[in-house]
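Only one protein chain is missing from this complex, and each of the others stays in its spot.
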Amino acid sequence: MQNKAIDFKRQVNIKLADTKLQDALSRLQTRFVEGRSAVISEIHHLEDTRTAAAAIRDCVLNDLDSWLQKFEQQAIAHGAIVHWAETATDANRIVTEIAAQHNVLTAVKSKSMVSEECGLNDALEHAGIKVMETDLGEYILQLAHEAPSHIVAPVVHKNKEEISDLFAEKHQMSRKTGIAELCLEAREILRPAFLNADMGISGANFLIAETGSVLIVTNEGNGRLVTTLPRVHVAITGIEKVVPTLEDVTTLLRLLPRSATGQSITNYVSVLTGNKDAKAHDGPEHFHIILLDNGRSSLIGGEMQEMLRCIRCGACMNHCPVYQNIGGHAYGWVYPGPMGSILTPLLSGLKSSPDLPNASTFCGACAAVCPVKIPLPDLLRNLRTRQMALGLKSRQEVLMLKVWGWLTLHPRIYALATKIGVRILAMMGGERHLLHTLPGATGWTDGRDFPAPSGKTFREMYRKKSTK
Amino acid sequence: MENKVRVGFFVTCLVDSMRPHIGFAAIRLLEAAGCEIVVPAQQTCCGQPGYNSGERKSTVSMALKFLSEFEEFDYVVLPSGSCAGMIRVHYPELFRGDPELQQRFTSLAKRTYELTDFLVNVAKLENVPGNFKGTLTYHDSCSGLRELDVYNQPRALLAKLPGVKIYEMVESTTCCGFGGTFSVKYGELSTRMAENKCQHIAAAGVDAIVGGDLGCLLNIEGRLRRTGDHSTQVLHIAEVLSGLDKDK
Partner (left out) sequence: MSARDNILSKIREARSSAPQNVPAAPIANYLALHQRGPSPPPPDDLVTGFKKRAIKLSSDVLETSVRMEVPALLAHYLEERKLPLRGVCWTSLVGLPWGAAGLEMLPNPATNQDMVGVTGAFCAIAETGTLMMLSGAETPASTSLLPETHVAVLDPLRIVATMEDAWDLLRLEYKQPPRAVNFISGPSRTADIEQTVTLGAHGPYRVLVILAPP
């Protein structure tokens, strides 16, 4: 998928003015923030569990090559075929080749952010394969030709009226207005697609090294249908998703749905190991697993490695006051919110995502809820430091920081400068002690007054007082 | 406290230049708690603006300057959660490669406190001198809350004032949108976050919005005034607790 993060600032203004979107985003608070808070406390030793989860992820990442090989060995031993893809283009090519090899004409997909990362649907359509998204949200987006705006609730930006209109237009059926009716209509349209598809494509929430299994969590059941009915199943996922044992994955499972949707467990957790044996009635005859790097390996061993702990729950964006106000599309690539503001520059280019590391107040709400304790603000700050080192910051900002840095290290001149500064601003503030506009800070004063300083600095007053 | 402890007071650059009386208010509270206060004359800024903008070099110099000025005290107290967080959480991280310095910064960090945290957990202030009468709501600033666990401390101190009634607003722990340079760089976004906060304040129906970080308070005040609210008082917790709420 093309990175459009360069357009962030303009998009922010569009999104802030979009009242329908604002209305839709208000549901994040009740459904996801309150939902999480209601069930996360069910975990008896929450802090210990988060710590254990982070340790499991670190254990794998610190020895990722060995764990990947262990996973591969076990997966192959159980009948899966493992492919490695260095780039998104490679991954698309591999899926297309698998499709050709098995004479695949139609494919059904369950939700996969990695496939969004690759732009897989376009690649398959280009190769003449009909692909149908089956996660309700992703299906709606496919009809609307839009990208997901949330990694768990992809269509959170749309209201049901828009979906009613879309279904009526695309399905050529009478317009349904109830949510249950809309769901039923999608079910009835998609059921034949499941039954007739040659290939099922899924992501993987985790790869289990012990058994060589792919683990998928879903609620709708489409994940099960996609991985049970078609004769070929392709699971595509990032190389960082390995977890050592079934016990370890259990620890992560206690956190994932609770953090994501406020569920104690998703309706379905499927652990898929190998292809079907000859006697079985269902299951794919061919099970392919694609392990995608696409820049992930460059995070290993460095100051950004902790980002690879991410289990894609979306809690960071649900709790992010920036995301809550602009939604996911403004971020310009596959992953929005705090995790996206880190992953997009890392996987898709820091230079083409100049705003993402900076569009954060460092409020820390994301890190406080992250189930695997990723220090998201620290990682964002690391990216800002990289921007500074690489000369990607505006000259004006660099100059201001230089001047400020110099002043603060020269206390006498600092004292003089602040003394003069506060007097001028105090004067400008007038009787109401408010500045309605401030040159160089219109970003502030366009929407807020700037309260004027009171006219003297603490340090001069204190010195006067103590020398009296 | 048994023996008079020596507290190094760091006023913070924002209080220094914008609202000096908050500094005096904080000192009054610390004196009421029986502390000996020293205000190092050459203090300037903790370095947070540069640090959060990715400018590490000058931040390191500022941290070293801070260390040389404040290391001698029993405690260091600041009327700001975000500056206290800078010293407690981030200074030691800056010196990971230098065990000797890191040890000194860690020791400094352990003795550094946000004002209300210090008053409640170290000084155990019993008699709060303020005389505020009215209703107020408390905004929990992000760094104080999430880096230093400051939540109950200001509320406990406010509860000691018989004239104060606290009405909690919804989402008191949600960011107000200040975020230092964020407030200027992403003005529209910052303004929207401030607006959300102001609506929660309005819904609480109080005489005053109180907080522990001047940056957030200026942001909130700026939005309240721009939208025509000239009556809701915007006060730093030190002002309310000390009874010193006017600039002289």
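We call the chains A and B, going by the order they appear; numbering starts again at 1 in every chain.
By our rule, a contact is a pair of C-beta atoms (placed from the backbone, for glycine too) under 8 Å apart; a residue touches a chain by one contact, two chains touch by 3 or more.
These figures come from a predicted structure and were not determined experimentally.
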item: Shown chains that the omitted chain touches within the full complex; value: A
item: Full-complex contact with the absent chain, from A:131, A:163, A:365 or A:435; value: A:163
item: Selected residue (touches chain absent from view) among A:66, A:101, A:394 or A:442; value: A:66
item: Of A:12, A:239 or A:415, the residue in touch with the unshown chain; value: A:239
item: From A:220, A:355 or A:449, residue that would touch the chain that is not displayed; value: A:220
item: Residue numbers in chain A that touch the chain omitted from display; value: 24, 27-28, 30-32, 42-45, 48-49, 52-53, 56, 59, 61-70, 78, 84-86, 90, 134-137, 140, 153-156, 159-160, 163, 179-180, 182-184, 187, 190-191, 194-195, 209-211, 213, 219-222, 224-225, 227-229, 239, 244-248, 250-251, 253-254, 261, 264-277, 279-283, 291, 293, 297-298, 300-302, 305
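Basically, only the chains that are shown with their structure count from here on.
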item: Centre-to-centre distance between chain B and chain A (centres being mean Cα positions), rounded to whole Å; value: 32
item: For the chain B and chain A complex, residues of the former touching the latter; value: 11, 13, 15-21, 23-24, 39, 41-45, 47, 49-59, 61-62, 65, 142-143, 145-147, 173-175, 177-196, 218-219, 221-223, 225-226, 230, 247-248
item: Parts of chain A lying in touch with chain B, wherever the complex brings them together; value: 9, 12-13, 16, 321-322, 325-326, 355, 358-365, 367-368, 381, 383-389, 393, 397-398, 401-402, 404-409, 411, 414, 418, 421-422, 432, 434, 441-444, 446-451, 453-459, 461-463, 466
